[in-house]
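Quick one: this structure, given as C-alpha cells, is what I'll be asking you about.
Left out: one protein chain. Kept in place: all the others.
Up next, chain A:
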Amino acid sequence: LLTPLAPISAKRRPLPSPQTDPLPSAPLQDIRNTVGNIPMEWYQDFPHIGYNLEGKRIYKPIRNKDELDMFLEKMENPDYWRTVQDKMTGADIKLTDEQVELVHRLQKGQFGDVHFNPYEPAVDFFTHEVMIHPVTNRPADKRSFIPSLIEKEKVSKLVHAIKMGWIKPRKPKDDTPTYYDLWAHEDPNSILGRHKMHVPAPKMKLPGHEESYNPPPEYLLSEEEKLAWEQQEPAERKLNFVPQQYRCLRAVPAYSRFIHERFERCLDLYLCPRQRKMRVNVDPEDLIPKLPKPRDLQPFPTTQALVYRGHTSLVRCLSVSPSGQWLVSGSDDCTVRFWEVCTARCLKTLPVGGVVKSVAWNPNPTVCLVAVCVEQSVLLVNPCLGDKLLYGATDQLLESYEAPEEERVQPVQWATATVEEHSKGVRLVVQHSKAVKQVTWHGKGDYFASVVSDNSNMQVLIHQTSKRWSQNPFRKSKGLVQCVLFHPIRPYFFVATQRYVRVYNLLKQELTKKLMTNCKWVSSMAVHPGGDNVICGSYDSKLAWFDLDLSTRPYQLLRHHKKALRSVAFHKRYPLFASGSDDGTVIVCHGMVYNDLLQNPLLVPVKVLKGHVTTLDLGVLDVLFHPTQPWVFSSGADGTVRLYT
C-alpha cells in the first residue's frame, strides 16, 4: 500500500517533513479531500474544510482540545510522537511503522524506496573510443553545409555598423598602473601663467584649547555666555561650537556637524574669492610721527592763569589793545567790558543795547579806539583807558574831521554820537542797512572793514575813519561772506565765503587767488604776521593751513578738535597759533614758518588747554593771543574769559 503512495507525496512536496506529510488516513474510511493543492487557510472561516469524493462537505473536527488536553495526550498516548494532523481533513493520523521508516530514510537523505539502488553499474552507451560505425545513420542536414542567412544578415549588419563607426572595437585594457611617480621630473620653474597669480587656499584654523574634549574650566561658557552664543547669528559667532567637557574619552559623542563643516570647507575652496591681504605688521609706535618735543618749542601757554568774570551771557568776541594792557570783550548780555589784562579787573562796562557780535581794537598804538558791532551799527568807542594824552589825541583826531563840500552817496550813514553816548565813550556810529557780523581793522588803523549779513553785493564794506567815508568794494556777491581780513603788510584783502577764501588785491582791484579750503563751512580765518600763511577754521572741525606761496589747496588739514571750530588766531611774534572749539578746548600749536622758501612750515600741536565749561553745546567762542607775551585769551559760552600763560 505504501509504495504507490510514496512517489505521489514526493511529487507534491519536494521537502516532506513528518508533521506536514499529508498521508491519507487509515484505508478503512477513505476521506479524500477534493479541494486540491490550495492554501488551506482559505477555509479558515468555514465550518468545513473541503469536499469528499461524493461532493459532501468534510466538517472540521470539533476542536475542543486546550493546552491541558494536549499535554495530557502527550503524556498518556504512547503513539503521540507518530501522530500527525492531516491538514486537508483536519484528522489525526497515526503513522505506521513503514511510514516512520520512510520518514527516517528521507531525513537521512536516502531514497524512499528501500529497494532502489543508486549505485548500479553504468552502461557505457556512447563511449569515448571512436567506433567504426556511426551510432545513427542519419544523413547530415542541409543547413549544416549551407551558410546561414540569418547569421549573414547579422554579420553584415555588424560590418556595416563597424564601417559606419557606430561600433567601436573593444579598447585594449590599460596596463599602466594607476599611481606612479608623478613628480619624477619636477621642474620648480614650470609654473603656468595662470599660477603666477594663483593664491593657494588658506589652511583651516587649528583648534585651540576650547575645542578640547576636556578643556581647562575657564574655557567653558557660563550660562550668560551660552545664551549670548545662542542668540548670535551663526555667521557672527566667534566659535562655531559650544565648548564642552566630558569626563572620559568614552563619553565623547559624535560631532553632528562634522560633515557640514567639511562641506562648508569645500564650498569655501571653490566658491570663495581669494585675495592676498597684506597684513599690516607694523609697530603702532612707529606710526606715531616723530615730532619735536613740545618742551623744546617753548614758550607757549600751558596753564590757566586768570579768569575774567562779569559777563552774564556768552562772550562772543575779544580784542586786545596793541600795548597788551587792556582787553575788551563783547557779550550776548548787550554789554562791552574793558578789562585790565594783568589783574582781571573789569574797568569799564559799556551797555550798548544789543548783542555784540564783534569787537576790534585799533591796531595803531597811537590811537585808542575800539570798533564794536552792535546789531545794524558799528560803534567807534574811545575807552579812555591808559595814557590820557593818547586818548585825548584820539578824540582830537576824530573831532578834526571836516565834512566835504559835496555830499557823497554812501552805502552807510556816519553819525557822531549823542552827548549821552559820548559820555559813555562812543564817538562815532556807522549805521548800516543790515545787521553787522564782523568788523576788522587794517594794520595802519585808519581803514576798517565790516561784514553785513546780507545776500547782496553789499556784504563787505570798507570804511575810512579819518574821512568818514565808506565804499563797497564788490560789484557782485560771491556767496555768503563769513569773515574778512586785511593783509598785515601788503594791500591784500581776504574774504572767506562758505567754502573758499578769496584774496583780492586792493590796489589793482582784482582777484589774485582763490583758496580751496576743503571744508564744508568756514567759520574763521587768521593770517600769519608774515602774511604768507593763512589758517581757516571750519564748522566741520577742521583747521586748514594754507601756504600762499605753495598752492591754493591747504598745506595741511588738521583735525584736532572733536567739534566745530569757532575761531583761530595767530600770535604776532611767536610761532604759535591757537584754535578754539565747541568741545571746550583751546589747542595751541607751534607753527614755524621759515624764511627759506624751500622749507615747509612745521606744525606741531603743543598744548591742549581746557577750562571752559560747555553750555548750550557751545564751548570756546573766541581765542586771541596777547600781542607781546605768549599768552592766549579765550572767551566761552559760560560767560568767562580766560587767560592761559
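By our rule, a residue touches a chain if its C-beta (ideal position, glycine included) is under 8 Å from a C-beta of that chain, and two chains touch if they have at least 3 such contacts; residues count from 1.
Just so it is clear, contacts and distances are computed from a predicted model.
Student: Have a look at "P-type phospholipid transporter", "PESC protein", "AP complex subunit sigma" or "Protein YIF1" and point out the UniProt protein name belonging to the hidden chain.
Tutor: Hidden chain identified via UniProt as "PESC protein".
Student: For the chain left off this view, which of A:Val114, A:Val252 or A:Cys342 is in contact with it?
Tutor: Checking each option in A:Val114, A:Val252 or A:Cys342, the one touching the absent chain turns out to be A:Val252.
Student: Return the single residue from A:Leu269, A:Cys342, A:Leu389 or A:Ile489 that touches the missing chain.
Tutor: Answer from the full complex: A:Leu269 touches the omitted chain.
Student: Which one, A:Gly36, A:Gly55 or A:Pro200, makes contact with the chain that was left out?
Tutor: Of the listed residues, the one touching the omitted chain is A:Pro200.
Student: Just the residue numbers, please: which parts of chain A touch the chain that's not shown?
Tutor: Counting only chain A, the missing chain is touched by 167-168, 170-171, 178-183, 186-188, 190-192, 194-195, 199-201, 203-204, 206-209, 211-219, 222, 241, 243-244, 246-250, 252-263, 265-267, 269-275, 280, 282, 284, 287-291, 293-295, 304, 307, 309, 344, 558-560, 587, 603-608.
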